[in-house]
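The complex is shown incomplete by one protein chain, all other protein chains being positioned as in the whole.
All chains are identified by letter, namely A, B and C, in their written order; residue positions are counted from 1 within each chain.
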Amino acid sequence: MAVIESRVAPIGTNSLPERRFPSFRQRILRNRPASIGLIVLILIGAITALTPLFIDADRVTAIDLTSQQQRPSVERPLGTDELGRDVLVRLLYGGRISLMVGVGAASIAATIGVFLGGVSGYFGGRVDALLMRLTDMVLGLPYFFLLILFASLFRPSVLSLTLMIGMLRWTTMARLVRGEFQGLRDRDFVLAARATGRSRFSIMFSEILPNAMGPIIVQFTIGIAFAILAESSISYLGLGIRPPTPSWGNMLSNAQGYLFLAPWLAIVPGLLIFITVLSFNFLGDGLRDALDPKLRR
Amino acid sequence: MRDYTLASSLGVSGGGKSEELMVDRSVWNLMRRRQYNAARRLAEQRQLVDECGPAGIDFLRPRQQRLIARRELLRRTAVGAGGVSLAALFAACGVDSNASPSQSATGTGTATATGGGFESIGRATFRREQYPTYEGTPAFHADATLRLGAVISDPSPLDMVSGLTYYYGTAVWMYDWLIDLDPVTLEVIPSVAESWDISPDGLTYTFHLRSDAFFWDGSPVTSEDVKFTMLAYRNEPLSTLKSVYEPIESIDTPDGRTVVVHLSRRFAPFLAWGGQMFIGKKAAFVGFEGRMQDAPASLTVPIGSGPWIFEEVVPGSHARFSANRNWFRGAGWDKTGAGGPYYGTLIQKFYADYQSWLFSYLGGEVDDLYPVSVKDIETIGQVDSWIYDTPSTVTETMNFNFNNPDRPNKTLFDDVRVRQALYHAVDVEGMGKAIWKGFWEPRTSNEVHPWMLKPYQDQIKYEYDPEKARGLLAEVGWIAGADGVLERGGEKFTILGVCPKTYLAPEYAQVVQQYFKEVGVSMDLQILDSAPLREITRNKFTFDVYFRRHWGWGYPENFREVVSTHTPPTGLNYGRFSDTGPGSVDDLWNQILSTSSNEESVPLFYELQDRQAEVLPSLFFGSPHDLVAVRKNVLGHQPNPMWQDWDPMWWYPA
Amino acid sequence: MPDTNDRKAAPVLEVTNLTTQFFTSTGVVHAVDAVSFSIPAGRALGLVGESGSGKTVTALSLIDLVPPPGVRVAGSIRFAGRDLMTMTSEEMRKVQGTEIAIVLQNPLTSLNPVQRIGDQIVEIAKVHQGLSRAELTELAIKMLKMVHISAPSLRVRAYPHELSGGMRQRVAIATAVSCEPALLIADEPTTALDVTLQLQIICVLQELRASSSMALLLITHDLGLAAELCDEIAVMYAGQIVEKAPLKEIFGNPLHPYTQGLIRSLPGQGQPRERLETIAGQPPDLISLPPGCRFADRCPHAVERCWEARPALVQLDSGREVRCFLHDSAVDEPLAVSA
Partner (left out) sequence: MSTAEYIARRALQLAPLLLLLTVIVFLMIHLAPGDPAQNLAGPRATDADIERIRDAMGLNEPIIKQYGIWIGKMLTGDFGESFISHRPVSDMIVERLWPTALLMGTANIVSLLIAIPLGLIAAVKQYSLSDTVLTTITFVGISIPSFWFGLLLMWLFGIQLQWLPLSGMATPGEPATAISVLQHLIMPAGVIAFIYTAFWMRFVRSGVLEVLTQDYVLFARSKGLPAKRLYVKHVLRTGLMPLVTLIGLSVPELITGSVVIETVFSWPGLGLLTYSAANSRDFTVVMALVVLASIAVVIGNLLADLAYRWVDPRIRLT
């Protein structure tokens, strides 16, 4: 592996006079895209999460032969699909699935990544070498390729799909956390904690982890965005979430044929995926700026 | 992915044309006539209903009318009918009847409902003629190119015998058959064999080959080639036609134009079906003794005698053919006095899936689209198209499982009244309207297709009648519980239905689910991929009912395995159904299979059909139509009953 | 007195009321506030002050390298008869490197890690004088010799990471002076180095001064270093010059309380084992400056007036300048300095 010396050298000091910095909240809120993204996500999250309280689940799949393929109306803002199912309802439930997969996969990736990266970074030495070799191996897998393979061989449920994506995408997090831990493990507060004879893991996760939280959160946010894209792609190919269970990906794939008669059926799900992912990316970027001392302006 | 995943997942063309391969021609013969008549009769019958159009597509329908529909729906549910009912459909129809002419002119709505009956949607015009109607006399255009599509990725043109449609889809263009069928009457007619005789004992078939049949390389089609191919079909490990040629004991070729086939046992369908084999040039396969699988890929130069000369395959892209002007069935052969091929070049374009094919069709890159999903009919109406609408040979069925290991009470379906009740509970008509937009022949009896021999009225029928259904169930002791679900001795009438995720099966299964709900039967649905589905329906049997598309009306053996007694591997009916003893299904099958001619077997099929209708091993819901979209600049399309496909040799540029 | 003569000599650099501000999202930072000084040819001015006092920004302002969002808002920089403030960046480019060169604080980061040091040293000459390849190599080796780097002919092909910190700083200096600039700005040239290396650097700079007529602007927080190299000292505090005087006078008789504090905090002044003095308190926030004297909060002699009005930089009869009411002639009766 390549090691770059200058990484250890201090950054230049031709910088500005010191000033007191705005608080984290100020910074994140001053970043307009990030704050918009945050708001959008809160909206989408809240709406999709609360949907079941207002609309009972069987409306998602129940067929209504008296109202097939209606155009948008007051009662059904997005009309109905070829089986008379309210498209909006399906979109909302589909959104839940997509978000669940996204957040779930990112969480799995984060958990694995933080643990392995943490251990590797804190203990170093053999453990580190071993774990990093493992990370390289997983990184070496052609992941989307494997994802498609998995999905086409084993018909994935929401859960298994989430697991697949999560298990294939923890490497970035692992490396990140490893770096953070290496940087932090010799800091005074850690040495102090060590001096009190606390267990390594309690030190790792109660002393170091909180200090490494910033980058982890950023990576997590971006991870969600990625996972949502992956899920929708797989479902679009018809290998992911299968109808009648709605997901934005498979709804889009099912609605393609209507691109001419009822374009909204195909455009809206794609747009939702796009907006959600975009929001997550904006948020992640905003968080990075807000959390990164170097970029403070 | 879409309705056609199975097809694309098989890597075959046009959404499973393969399934219609194995057809007993003689039976076809009769059956097609019946089917056409039946179709016409049904269309007439449904005119009344159809006047008022469908519950279907209404992107263009004025809003207040939808509101009425919705109120109707509310009223209905208020009465507690719930789910779907004729009333609801008529309510919806009542709405459509006020549709203004301008709307019906656009073809949406009304058009969709009538299925068999209507004329056009947007710029798409429906055609149902049995013979192609030639405008003027078609002439050969050397520079014209016909572009057909297929869902396939990596073809191997040499392989004519394995179960992959593609090869048939193109083989039917490249090779000639020993005998052929009249495209409309489906009489067995001469092809390479200009005549044939069958010995009285039904064990010896003698074919006399015509003299003017030549391979592309100019050499004549000889009895050696016929023998070679027939044996290839028989011996090829991957041949799915093996069982047809199993009875062959030996083949003699006394001279270059006579083939004598000796069978080990009487085998009624041998002429029509066994005769319908592609004849490849033996020389093309020299070096690997009939093991076509061993043909080196470099040798992708099949030699046939058919109308289209194979030129090249560009994997993942297309296959190219050129017209064979020396084809012995050229001008004058066809009843209309015309004779193909009329296009200089034939291109078969490969697509990743139906969706890209559809887009490509709309973009004008390809001349046909098959099979058209009813979902897309209006979309296709955006471009100038002929939509050829023919009754298909598939039937959507529901198989009962008589021995589900997961179920404590194995006797759930044992009483035939329960099965009858479930049949009465389903409105096949409404189902067809809802799912297939009326492109659909409903069935109210368990007809042993293709032997649709008796007129409908003569047969035991199970019309839609929820009351009767409830009654029957009550007789057996199933009484509605508090939650509306039937109960008997504490046991609830809850069953598990499994269905493939392809061919709109999940959708219609859900419709059935609602019909069942109406009579107090609650059904859980599992929508499965082909692989796990096969696992459950053939090995585990952990289901109660199986929504299965029954493909075509093939060789009896094949149908037999579905309905006759469950004795793997041959007799396999997905439901461990058993019916033995004199006059039983098994008995009748055995008799049929040992006949030597159709004249003998037909009366037996009558009996078998009645027997089936009595014992109801499965419910037949109906047959979706076969829809083919062809650009209007291409004329002369003629559905080929054999392939659910067509012989592009009759097509000609407008 | 040599001083007076020299002061009459035409200055190479004459800065008047240079004001540089940073327009940040949190407000305007008054980094450099009406700074004026001049450096005669061949002389050295030490710009002394604690970090954040605006020394570096002053230096960068001179050669038009203030990083965004910093802007030079007012003042004039007369250099060799031209006003650098009004120059286009293209004109300025011709001045940079050839006539005014700068050496930065951290030798570890001030050299391009992926360029051979030889190429870096002669880059100015290459760009501005267009010498031939041979001449350039020659020059590179010459410059390396000048800064006492052994085996120069080999070292020209070395990459920065192959040299020690001290060497790198000397290379940086060699680079800066490769085209004999009229003015060299040395920004904390020794801070990042340990004592022995500092000495090397100091020697190199002294030799340079001796051997050429180059003027030197030394930016440092270390009065000691300034003492080694400079003829005149300007003390900066919170973006302003608070006192300017020849070297001797600064040490002999510091007038501004801040200067006094700085000197007292130098090691080796009083008795051994006497603990060093420090100046209590923090410099003011440069975004929201106090209405009065910027040093008032930390000043031992502050009177309430110091919090009300801002003292001006006044020139005393001795010619030295100071910014403090204690020495402001405008004051009715001068207050006695308790010292």
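As a working rule, a residue touches a chain if its C-beta (ideal position, glycine included) is under 8 Å from a C-beta of that chain, and two chains touch if they have at least 3 such contacts.
It should be emphasised that the depicted structure is a prediction, and the values quoted were computed from it without experimental measurement.
Quick one: jot down which shown chains the absent chain touches.
Visible chains that the missing one touches: A, B, C.
Which one, A:Met137, A:Leu159 or A:Ala192, makes contact with the chain that was left out?
Going through A:Met137, A:Leu159 or A:Ala192 one by one, A:Met137 is the residue touching the chain not shown.
Which of these, A:Thr48, A:Gln69, A:Ser120 or A:Ser232, touches the one chain of the complex that we don't see?
Within the whole complex, the residue contacting the unshown chain is A:Ser232.
Mind pulling the chain C residues that touch the left-out chain?
60, 63, 65, 67-68, 92-98, 101-102, 104-106, 109-115, 123-124, 127-128, 159, 161, 172, 175-176
Which chain B residues touch the hidden chain?
Within chain B, the residues touching the omitted chain are 5-6, 8-12, 16, 18-19, 21-22, 145, 147, 153-156, 159, 162-165, 237-238, 240, 242-243, 293, 295, 297, 314-318, 320, 345, 347, 349-353, 356, 359-360, 362-365, 529-532, 534-535, 538, 551, 554, 558, 561, 568-570, 572.
Using the document's contact rule, name the residues of chain A that touch the chain not shown here.
The missing chain touches chain A at positions 1-6, 11-14, 33, 133, 136-137, 140-142, 144-146, 148-150, 152-154, 225, 229, 232-233, 236-237, 252, 256, 259-260, 266-267, 270, 273-274, 277-278, 280-282, 285, 294.
We adopt the following convention: only the chains that are shown with their structure count from here on.
Going by the average position of its CA atoms, which chain sits the greatest distance from chain B?
C
Averaging only over C-alpha atoms, locate the centres of chain A and chain B and give their separation in whole Å.
One centre to the other, that is 46 Å.
Centre to centre, by mean C-alpha position, how many angstrom separate chain A and chain C?
A distance of 50 Å separates the two centres.
Among the residues of chain A, which ones contact at least 2 other chains?
Answer for chain A, listing residues that touch two or more other chains: there are none.
In their shared complex, at which residues does chain B touch chain A?
Contacts found on chain B: 1-2, 5, 55-61, 63, 66, 69-70, 72-73, 84, 88-89, 91-92, 355, 358, 362, 373, 375-376, 378-379, 382, 430, 433-434, 501, 506-507, 510-511, 514, 527-529, 532.
Quick one: in the complex, what on chain A touches chain B?
61-71, 73, 75, 79, 82-83, 155, 237-239, 242-244, 253-254, 256-258, 260-262
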